[in-house]
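Note that one protein chain is taken out, while the other chains of the complex remain in position.
Showing subunit A:
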């Protein structure tokens, strides 16, 4: 959190203030907006915030929620894994069948798949926006 970080920067700049630079202008605008928010809504929000009293669940119920959710995630993972293995074995069986039937078709399918994978990877590398990280 960098609350009120603009203030110290502004104090350091106080001595040479005759001609405000763009940066100083930006900081004073920010301070102005912060002051405006304080005058408009900070106190009502503080009062409301203090009055909110949620029903906090007990330690036992949260522990139970954690255990059951971990169980759900684990079973979901196994389901996805089994699905993946199923699809994988289906594809491999199909490819083996194609390989024994015609080598040319097999090579064509292989090259086509590689090309498509390359294209998808290339597109994904351009689409950086929207990628989300949960690792703070």
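By our rule, a residue touches a chain if its C-beta (ideal position, glycine included) is under 8 Å from a C-beta of that chain, and two chains touch if they have at least 3 such contacts; residues count from 1.
Keep this in mind: contacts and distances are computed from a predicted model.
> Missing chain, UniProt name, options "Dipeptide transport system ATP-binding protein", "RNA polymerase sigma factor", "Inner-membrane translocator" or "cytochrome-c oxidase": which is it?
Its UniProt record gives the name "RNA polymerase sigma factor".
> Can you say which of A:62, A:87, A:107 or A:120 touches the chain missing from this structure?
A:62
> Residue-wise, where is subunit A in contact with the chain that is not depicted?
For subunit A, the residues touching the absent chain are 1-5, 33-34, 36-38, 40-45, 47-54, 56-59, 62-63, 65-67, 69-70, 73, 129-130, 132, 134-136.
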